[in-house]
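Below is one structure. I have some questions about it.
One protein chain is absent from this view; the other protein chains keep their places.
Right after this comes subunit A.
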Amino acid sequence: MGFFRNMFSNNRHVNMSRKKAAPAKENDKPVSPTLQDNFAYIEQALFRTEDLVRRPLAYLSKPGVLLYLSSVCDSQKIHETILKPMAQAGADDLEVVLTATLVEKYSSLEPVIDLMLRGYAVIFLEGRQECHAVRAAFINLRSVDEPANEKSIQGSHDGFIESLPVNLQLIRKQINSRNLIVRRYTLGNITKTDAAIVYLNNLANPEVVDEIDQRISAVNADNIMSGYLLLEYIENQSYSPFPQILQTERPDRVVGNLLEGRVALLTEGTPAALVMPVTFFAFYQSPDDYNSRSLAGSFIRLLRLFSFFIAITLPAYYIAVLSFHYEVIPMELFYQIKGSVEKIPYPPILEALFMELAIELLREAGMRLPSPIGQTIGIVGGLVIGDAVVKVGLVSYPMITVVALTAIASFVIPSHEMSYSVRLLRFPVMILASLFGFIGIFFGLTMIFAHLCKLESFGTPYFAPASPMRLKDWKDALIRSPFWKLNERPLDARPLKLEQENGKRKGNGDDRG
């Protein structure tokens, strides 16, 4: 077996203890009093990159030099917060003179070079053994628009963008608690991406936070460009069909989860937060459930959970009925279906696979194309393929109905990740149904549910509150009870404080009349 493993695995460190590569610190050069020395060193360290700008200046009639990378610095800011105050300066202390928000003093060059890559400008003065790094990063932000793939009807219409500080601000804006904590990380040996975990100190379970911290710290890779890349490093089982970390672009969804004692991970350059630990049911919750009244919210939520079963079993059920158990449907319906299916020359499983693949192709094509052409795809897919395919005799009408219903059901799920996994899972169930009928479907479902029972996300059971059964938590998982009924937080994230509201009222009875 070792032979095969070597053939497929390109991980050279499998058997070595995973050690983080220590940053090269041996040649930490102190700041030299001569300007030319410093410049030469930095130019060397950046391999003579051509966006390095050298701007000679004079400060209190002493010669100096300003170095920065033009690609990451804002020339407007350099002018306003560095050059202008220095030209009008009276005091000797640069930190007093400069009007930038962040000015730091350094006596060695290596950390300064790292800062320059992050948008700092550095000032060297002749004769001084120290330099000043001033933050002048160029910030190019898009507005915090509503995310296109997580729209809500009611509720807030802002969304995360590609900037970590803005995203953090969106969260802090809604939780004005001193317990909200941010822990920062720098990830990726080459990319050095900023990341942060956010949680409520008095709610999130320290064990879970520690586990997340350990997993993030253990990542040793060159490229952690985005949160999505990080996701696979820290989730429990990458080969499970079910996503174990919730990705969302909606700040209100993150805030709701933080208040249940979960942890959110934000990454610079990623317009989404990763929420963990989450359960299966978290993927079926949407902010809309909470923004509408509880009866409506419960109805929609039950509908979504029902769609999970439709998406996985409906084509399989149809195949099983056609292949084995045609007697389970009423006679009249059976004749209708028979009339249509009779003209199809191959077994229902092939028919279903063909149609399912066609729908997946249409979806993929429609998504990649710009919206004006996307509509054409809709017409081609809906009218041409949908109608012509039956007339040609490739697929029967009932199959089109079944496949269309399945496709709709799989798009109801408010999380893309879960939608993908549901669409994947229906193929094995369909094949089982074509081989073993109802028994095959039930064995397929048994395996799926067994897997859900086995799966854990950061030490918390993934299928809670259905397994382990905790009926109290069904109030906010299967349905959405009125808020004054949700006295306790769900147990699955093991929050430190269970009580979240106190639904006592003045009169008697449950209904607040």
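In this section, contacts are C-beta pairs under 8 Å (C-beta built on N, C-alpha and C of every residue); 3 or more make two chains touch, one makes a residue touch a chain; residues count from 1.
Heads up, the rule we're going with is that contacts and distances are computed from a predicted model.
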Subject >> Which of "Peroxiredoxin", "Tricarboxylate transporter", "Spore gernimation protein" or "Putative spermidine/putrescine transport system ATP-binding protein" matches, in UniProt, the chain that is not displayed >> reply: "Spore gernimation protein"
**OP:** Taking the full complex into account, find the residue in A:Leu67, A:Ile413 or A:Ala466 that is in contact with the omitted chain.
**Re:** A:Ala466
Subject >> Interface with the unshown chain - residue positions in subunit A >> reply: 324-325, 327-330, 436-443, 446-447, 449-451, 453-454, 461, 463, 466-469
